[in-house]
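And then subunit A:
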Amino acid sequence: MKYTSQAVAKPYFIAAIALFLGQILFGLIMGLQYVVGDFLFPAIPFNVARMVHTNLLIVWLLFGFMGASYFLVPEESETELYCPKLAIITFWVFLAAGAMTVLGYLLVPYASLAKWTGNDLLNTMGREFLEQPLPTKVGIVLVALSWLFNIVMTVLKGRKTAISLVLSLGMLGLAVFFLFSFYNPVNLVKDKFYWWWVVHLWVEGVWELILGAMLAFVLIKVTGVDREVIEKWLYVIITMTLVTGIIGTGHHYYWIGTPAYWQWWGSIFSALEPIPFFMMTVFAFNMVNKRRREHPNKAAVLWALGTSVMAFLGAGLWGFLHTLAPVNYYAHGTQLTAAHGHLAFYGAYALVVLTMISYAMPILRGRAANPEKAQIMEMWSFWLMTISIFFITLFLTGAGIVQIWLQRISPTPMSFMAVQDQISIFYWAREGAGLVFLIGLLVYICSFFVKGDSRAIE
Partner candidate 1 sequence: MKQANPQSNIGATVIWLILVVLTLTTWRIGEAGMVGKSTMLLLLFIAMIKSQIVANYFMALRHTRLIWRAIMFGYFVIVGGLIAFAYLISLA
Partner candidate 2 sequence: MDAQSTHISLVEMSNYQLATGKKNLPGDFALWIFIFAEMLVFGVLFVAYAFTRAYHIELFNESQLTLSRTSGAINTLVLITSSYFVVRGVTAIKQGVSKQCAYWLTGAFLLGGIFISIKLVEFHAKYAADISMSTNAFYMFYLSLTFFHFMHVLMGMIILAFIIVKVRRGGYSAQDYVGVETGASFWHMVDFLWIILFPLVYIIR
């Protein structure tokens, strides 16, 4: 560890992994509820399990982003963090708010939760992914601002690099676009229109800047390739990302009451969204091929390459599958969307956070890399999780295609629930792959406890 204040990243990473485990457990619960409808009813109804599954995902990724940036920025800026104490306070506030919110979801009926938390004051709840009670939403804004403040002040007092600039820009966008979660117009079209400004512009816009910056950072560290070369690629990739991603928001505006031109704008620009992801893959493999050093942390290299490939497949390819308006006309809101969601979130964001953790955690624990045995376990967990999420994606894609056919194309269309019965085999297979994913995650967690002759710090 070059700067003592980087240590604040550690609790963030631990919390991220713990919440990741929680996310997977709730995913398994609701995966089973797809086929055994009354499983754990009425204790955990499907809608609650789903809410917890998706909200935990967002929260653990945010913990990961925060931890990663507290680790990354001091090193990039060549100075201590502006205020490590603030980072620790923010951590506890965020963790407490997150835990209370999840407990609220689980223990209180949603309507009562809304009533008690002042939803009458400012009506923001009840929308997919933005279910959080008002105090939690305000908390998220405060946490994001404190994070942004700490990082930007650190960057300002130290060396300014392209990586920290892109990262700060991504964080600023994250904070700004979340503000649209407070805007909930009565008009349903407007509501959905701006709802995507949070949901889409986060994951297909500003988060990609954070992703790009982190990947570039790890690649510089593990390959020793010139910063100049990596930074140039970073700029090209993020510019492409922003051009295609921002106008690509239009691919959510096809059938919700927005003007028809969005079908053209959305189709064309979102069809190009895979390009920056493809460039990222080419970039990552190029850098590793041209490496000037053999970094002892082989696992981190694997995670980094995995990120670039899986992000392209999940976000790029699976997104493209149903992004063109004529295709989306049939595919809209089917299991195909779920397939894309799973692979994209895992490939782009779960993996980049795990890449950062894999690179940073050994250093935070006082060594350049983990013992060989631990690294081998980590690589096993990479393959278990990656292959099983890929199978989850394939099964959901199969389910989606059958669903589209039976429900929307067939000359004798079936009703939604009748179709769900027809595709239950895919759901069973998905649940099986999900169990393998859980095993992979447990192996990953175990790898942190492997003892052995750790290599000396470089």
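Simple rule for what comes next: a contact is a pair of C-beta atoms (placed from the backbone, for glycine too) under 8 Å apart; a residue touches a chain by one contact, two chains touch by 3 or more; residues count from 1.
A word on the picks: all candidates are chains of the complex that A comes from, given by their letters.
Computed from a prediction, not measured in an experiment: that's the story for all the values here.
Here subunit A touches, in this complex, candidate 2 (chosen among 1 or 2).
On subunit A, the positions that touch candidate 2 within their shared complex are 229, 232-233, 235-236, 239-240, 259-261, 264-265, 268-269, 271-272, 275, 279, 282, 286-287, 289-292.
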